[in-house]
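So the structure is just underneath, and the comments pick up after that.
Here the complex is missing one protein chain, while the rest keep their positions.
Per-chain residue numbering starts at 1, and chain names A and B are given in the order in which the chains are listed.
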Amino acid sequence: MDFGPYILLASLEGAVTAAVLALTAVGLSLVFGVMRVVNIAHGEFFMLGAVIAWWVAQSMGGHPAVGFAAALVIAPLAVAAIAVAADMTILKRLDYDPERTIVATIGLLYIIQQVTLMTYGPDARPVEAPFDTRLAIPWIERGEGGWQLYWPWGLGTTSYKLAVIGAAVAVLIGVWLLMSRTRIGLVMRATQMDRDMALAFAIPVEKVYALVFGLGAGLAALGAVLIVPIQQAHYLMGADPLLLSFIVVIIGGLGSLPGTVLAAVFIGLSDGIISVFFSPTLAKILATLLVGMVLVFRPQGLFGSRTA
Amino acid sequence: MSATRRSLALHGGLIALLFALQFVLPDYHHGNLARIMVLASYAVGYNILFGYTGLLSLGHALFFAAGMYGMGLTIQHLGFTPAPALVAGLVTGIVVSAGLALLALRTSGVAFMIVTLMFAQAGYLTILYFGEYTRGDEGFVIQQAERVLWGIDLSDPTNRYFAALILFAICLMACLHLVQRPFGKTLVAIRENEERVRMLGYDTFAHKLGAMIVSGTISATAGAVYGLLFGYVGASFASVQYSIFPLLWVLLGGAGTVLGPFIGTLFMFYLIDFSSGITTAYMLIAGVALVVLTLFAPQGLTGELRRRLWRWLP
Partner (left out) sequence: MTLLSTRGLSKHFAGLRAVENVDFDLPEGEVRALIGPNGAGKTTLVGMICGRITPSAGRIAFDRADITALPAHRRIRRGMAYTFQITSVFARLPARENVALAARRRLRGAEADAVVHEALDRVGLLDRIDQEAGDLSYGHQRLLEIAMGLAQAPRLLILDEPTQGLSESEIAGFTALLRDLAGRTTVLLIEHNMSVVMETADRVTVLDYGAVLAEGTPAEIHENAAVQAAYLGTG
């Protein structure tokens, strides 16, 4: 394939990654923004979404679309419930102390991961996509008669992948509407801005925290359900999304939603494109160093504002 | 007996006990204890930064691996003998910890944790990337012939045990000495209230820098010795897991106590040893331990002992 089409293909694949990454990272960002804690187990919530999706699809027979639709509803809710339970039993007791929370969520990571290993096992298992039509994409080229469309072999995507991008955009818009237009969103933003004031206004801060933690986990799980027909469900699949969401949230600015989305798009796309030219390991090295450097020299990220 | 004499007796007693055990332990536990003593030295290094200075690093595997690879690569590619190789490991440790400290100490709290985590990850990935020299994940073995230090064959279990004991004794006593000196006490004060220490006229940055370099260098030395004694250098020692382990050991044993790291390493080692016999998911124990400790016993075993009984315990 020529250069142009190759980049287009990489971008399309990157767009899918970016879509799912945006959902996962927004979940992490919400939790940090409102609760001021870093959840190291976030990647495991992602993984649980995929694994539970597999269970659900497995137990329902019939057309893959039925199983998938059920999974799309059940998995994020189940993971959100687990997250709320974790928040109420562990995080609340720690009084949301930032450092102790990180240690506790590391423990949670191991617990979730290993329990999955014990029940689901070490294998990677696929889930069938609800629909999967191949779509060829044209490219333009200068021919004898001027600019002409042609269909390079290998340049294409599937209807499902496009649907993933669409779904992610829809959910993100939904989250934005929730945060900016609804009363619940207002309550969340108030708690984010000034916890003590929120308490003084009789806002049940602890319930808000539980809700936010659940929402964050649910978004990650949703992202995982969307990606699982493309990638398989495996008990270790949470590590990469965790690292990538971290990178996105830190570069985009902790607690800044638009920054997070922009960073996710940037990183998702460049991850795809850079992996074409450089080895994935080198790309990861550069990415982790970038995050470290940003935190050292520009801790508010590229878009965030300095919080008090 | 004054507090200082009591501490010296207690810690010296532990060393003596470990020395005596060499003659009575069955082979399996004998080998385990050698491993535990080297890993406990790593934990002692970690504790200086975490327990005493109050800085939680999630990237200490970077230092452990720096020492290990500094030692291993010089033997493998430059034909060093063990003694210079160990020095190379130590020097690599000093350089890497100073470098990371100068960057990471510009942040604090959560940001510090993430920065250390990121740089350690980058280190791990770099080892994989240069697999041509480092053999990446697979690692490389250091042959028995190359592990003869001043005529002593370190692959022999008895020699190995003594070498581990010597390392541990040095680290333990160095830590004990450090925490009883003004520098160590200032570190504790920085942990408690850094701004106040600054306003008492202390250069807190310089203190934290010193603490991180000492911590990183001890960790690196432990890594170098581990690679030399057990004859294997691999990328897994640079992975996140090996950054979480010393945190876990120190939390369990008692952060901010001199003996805590050893107690924690010993306990956790046998706990995981025991559970790997039962299930492949033995890290579940580590996970539960972390959550339980951080919820109910942040002081750890030795810390609780100090709080309730022996207030003089350093």
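FYI, a contact is a pair of C-beta atoms (placed from the backbone, for glycine too) under 8 Å apart; a residue touches a chain by one contact, two chains touch by 3 or more.
Owing to the predicted nature of the structure, the values given are computational and were not obtained by experimental measurement.
Visitor: Sort by label and list the shown chains the missing chain touches.
Guide: So, taking every chain into account, the missing one touches B.
Visitor: Tell me which residue among B:Q143, B:N193 or B:Q241 touches the hidden chain in the full complex.
Guide: Answering carefully, the residue with contact to the hidden chain is B:N193.
Visitor: Considering the complete complex, identify which of B:Q76, B:T204 or B:T265 is in touch with the unshown chain.
Guide: Checking the options B:Q76, B:T204 or B:T265, the one contacting the hidden chain is B:T204.
Visitor: Extract the touching residues of chain B with respect to the undisplayed chain.
Guide: Residues touching the hidden chain, for chain B, are 182, 185-186, 188-189, 192-193, 195-204.
By our rule, only the chains that are shown with their structure count from here on.
Visitor: Taking the mean of the CA coordinates per chain, how far is chain A from chain B in Å?
Guide: Their C-alpha centroids are separated by 35 Å.
Visitor: Any idea which chain B residues touch chain A in the complex?
Guide: Counting only chain B, the residues touching chain A are 56, 58, 103-104, 106-107, 109-111, 113-115, 118-119, 121-122, 125-126, 128-129, 244, 247, 251, 279-284, 286-292, 294-295, 298.
Visitor: Which residues of chain A touch chain B in their complex?
Guide: Going through chain A, the ones touching chain B are 38, 90, 93-94, 98-100, 102-104, 106-115, 117-118, 243, 246, 250, 279, 281-282, 284-285, 288-289, 291-293, 295-297, 299.
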